[in-house]
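A single protein chain has been omitted from the complex, and every remaining protein chain is retained in its original position.
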Amino acid sequence: MAQKTYMQAINDALREEMERDSNVLIFGEDVGQFGGCFGVTKGLFEQFGEKRVRDTPITESAIIGAATGAAAAGLRPVCELMFVDFIGVSMDQLFNQAAKMHYMFGGKISIPMVVRAPQGAGIGAAAQHSQSLEAWFMHIPGLKVVLPATPADAYGLLLTAIRDDNPVVFLEHKLLYGVEGEVPEDAGPIPFGQANICREGTDVTIVAFSKMVYSALEAAETLAGKGISVEVIDLRTVTPLDIDTILNSVKKTHSLVVAHEAVKVAGVGAEIAAQVAESAIDYLDAPIMRVGAPFTPVPFSPPLEEAFTPGAEEIVAAVLKIRS
Amino acid sequence: MAQKTYMQAINDALREEMERDSNVLIFGEDVGQFGGCFGVTKGLFEQFGEKRVRDTPITESAIIGAATGAAAAGLRPVCELMFVDFIGVSMDQLFNQAAKMHYMFGGKISIPMVVRAPQGAGIGAAAQHSQSLEAWFMHIPGLKVVLPATPADAYGLLLTAIRDDNPVVFLEHKLLYGVEGEVPEDAGPIPFGQANICREGTDVTIVAFSKMVYSALEAAETLAGKGISVEVIDLRTVTPLDIDTILNSVKKTHSLVVAHEAVKVAGVGAEIAAQVAESAIDYLDAPIMRVGAPFTPVPFSPPLEEAFTPGAEEIVAAVLKIRS
Amino acid sequence: MTKSKEKMIQMYMTMYRIRQFESKLQEFFADGKIPGFVHLYLGEEAVASGTCAALRKDDYITSTHRGHGHVIAKGGDLKMMMAEIFGKSTGYCKGKGGSMHIADASLGILGANGIVGGGGPIAAGAGMAIQYRGEDGVVVCFFGDGASNQGTTQEALNLASAWELPVVFVNENNGYGISCPTSKSMAITDIADRAAGYDMPGVIVDGNDVIAVNEAVSAAVERARKGGGPSLIECKTYRWRGHFEGDACTYREKSELDEWVKKDPLPRFSKKLLDDGILSKKELEKLHAKIDTELQEAIAFAEESPLPEPADIFEDVYA
Partner (left out) sequence: MTKSKEKMIQMYMTMYRIRQFESKLQEFFADGKIPGFVHLYLGEEAVASGTCAALRKDDYITSTHRGHGHVIAKGGDLKMMMAEIFGKSTGYCKGKGGSMHIADASLGILGANGIVGGGGPIAAGAGMAIQYRGEDGVVVCFFGDGASNQGTTQEALNLASAWELPVVFVNENNGYGISCPTSKSMAITDIADRAAGYDMPGVIVDGNDVIAVNEAVSAAVERARKGGGPSLIECKTYRWRGHFEGDACTYREKSELDEWVKKDPLPRFSKKLLDDGILSKKELEKLHAKIDTELQEAIAFAEESPLPEPADIFEDVYA
């Protein structure tokens, strides 16, 4: 067992895949000698050289499009969006090109590529540098969407992402980069679509992913003190979605709270709530609650950002509301 | 009462607003003499001249960005995306700029603009010209999102959109352009956020918008034949969302089906289902059903496109499923 | 026969193949036999033909919404093309793509594209793959005058030049993006003038002269193969038909079209082949007949092929 940070786990996964497969290469803004805006690619330039770890101009359409074209031509590019918010200038290459090519071309061309991007609020970066946009990606057939919460998952899911033959959106949370956790020595790829039951419980199911898993666990601890036994499920990927694990849990606990940092309206939580309301409504003893950001852009000033960002407190409140 | 097409109603609303307010102007690809790809702006160029009805280069970021800048500088631009699918090259200007400026700037600059765009499958235009993307827009605070179903609504809601001081995404369905309906002579603006109960019923609530309203009404007719009384609600706008009308109806009918043409996963239907599952679960006698497109890109060939596109049949099936 | 003569004949055959294919589609569309949008390449045949004659089978192209000519010129199979445009399960994309999305990986065709400017970044990416593997392949990115303004195109030009990628940007300047003349969509007259902004050669050629196109593209391709980086070649041409079938072209003068029809690249080139003794009239007719038969077979194949099954929509979403 090695103790490492989420950032180091990602860095290790990149390094190992590059060592294993010469078709894997990295590019993006400042990913080279600079090591990436958050330092995630540190050391890779030194090890693999500019040919495989390449700085691009500040042109995100060209970055994602180049990954698409390189993948179509046989490579396995891993490109980086410095912030997920920049998808706005480059969405077409992802959703109309990369995601649809396999289908539009009758299954005859595959696009094995990964777009890595940090998400989330919490560093005072304001409205254009703090969003969580997984719901957009989840709405697009052809994409896979990964949101690891722990170093071990970040490592194992990134191996899987790089080996996957489809475009994968790999969403990292900025505030998790420094989080430490165990990553087993012989850890291999973690399959997509397998949620992780992080804590077993009998009274309420909390479904979360990415940073919100920690809030859910914290909430579970608080609620345990109030005699409420919480089951916490970390989805790990939202496409594919492990609905079975959610349904099984709900059938046991009879109540559900879905939590994410993204704006609640039309977020991933809505999809999960809807699927449960379709498939397991008879098992429910309580309203399905969602915890998510309010319907506002992300504000800058710390007290505002703090008010914007949902966490354990909001989850506890949601659980207490349906248990009252 | 005048009988006119959905397209004519839009055209009339544009014309009247331009006559009323010299700050209103139109631009987009081929909206001038050509009259727009679908003919929606026909005649406006002749009436108002190139200054107010202007063809742009094929640069959607510049189109939406120019609308944003012009709005910030005091005009009320109405720009056209030839197909909503092209938002991928221009999303940043809409979601990071236009939608957030009012908030980021502390409420001191307003962006009164409209982005009109046709949505939807049904003309064999394949994966990059047939999507319905309202869920993306609904997820973005700062935008209003309008999806008229009838000529009267298209007219009245467009008046409201143009007079609104915020960026409004006005989504037209290609297959509705030729649909005729009554538009009252003295019709004025229709407020946003007021759903329309198109058909009253007691057994099931069907929530729909845009073209799917017709499918819902057709389904209601079929179901009436089977002794099931259906209430059909046309949302008209998804931001703001008239949740009260939905909840009131569900409290009466005790069951809900939400229908839209967009891909079901992470669509607007999920949000509505989730809100009802939170606020009215105790009133529900049945699972909440959603009808939406399958999780695939839009295919080209007619039998495939037909299989892709949800309609009355799927709504009937969903209702029968929960009534069995 | 010398290699160059053979190539001349090939280029002619390609043009004729495109001409006949598109003319048939024009008919079929009018007869309501083809679903969706159809953007015909009639009048522009010399660009695709001259360009692709400069390429190897393993070279790549990215195409546009007006892609039939590119695909045919790169060696696309008429049967599978026609079947696809008819929406049949035997088509290139099993009926999932249609006219705007034909691709053939085995021929390096990375797809027609419904997004104006969509192909540029993808072409740069394919060029990157070639460079990465140290190969001497080349990518041609076809794009229109309208597409030349799109940010994605300009980003691709920049990336290709910054990285010296083996990409040849072939601009098809047919004077219009749908109804919008280039005089309204840009301040410059020659798109080749943009090349200097990326420190790449910018060349203007008569896009209705297949030899001129071929020579210019060949030079750019050789340069790219040797690691000399990208080029931009602007081919001045004209589309004979409306933007898509059904467009009445009220935005342009009939006389303008007439002028361009006089510059029809086919008779112009066949005359040269005849004059130079490369082909006899009889040989020419034989070639025509051969292609006409090939096309008939493609049509028969498409007509007889089955439509896809509804359940097929669920296939091919993921690899």
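First chain written, first letter: the chains are A, B and C, and each begins at residue 1.
Everything below uses one rule, namely that a contact is a pair of C-beta atoms (placed from the backbone, for glycine too) under 8 Å apart; a residue touches a chain by one contact, two chains touch by 3 or more.
Keep in mind it's a predicted model, so treat the numbers as computed, not measured.
Just so you know, the chain we are not showing touches A, B, C across the whole complex.
Within the complete assembly, A:P297 is the residue of A:G69, A:G106, A:P297 or A:P310 that touches the hidden chain.
Of B:G142, B:G156 or B:G269, it is B:G142 that touches the chain left out of the display. On the side of chain C, touch with the chain left out of the figure occurs at residues 149-155, 158, 161-162, 164, 184-188, 193-194, 196-200, 229.
In the full complex, chain A touches the hidden chain at residues 29-30, 32-34, 37, 55-59, 61-62, 85-86, 88-89, 123-129, 294-297, 299-304, 306-308. In the full complex, chain B contacts the hidden chain through residues 25, 51, 54, 56-57, 59, 61-75, 77, 89, 92-93, 96-97, 101-112, 141-142, 144, 165-166.
As a convention for this text, only the chains that are shown with their structure count from here on.
Inter-chain centre distance (chain A to chain C, centres taken as mean C-alpha positions): 40 Å.
Remark: chain A and chain B have CA centroids separated by 30 Å (rounded to whole angstrom). In chain C, the residues that touch at least two other chains are 93, 95-97, 101, 113-115, 118, 151-152, 317.
Chain A has residues 61, 89, 92-93, 96, 103-104, 141-142 in contact with two or more other chains.
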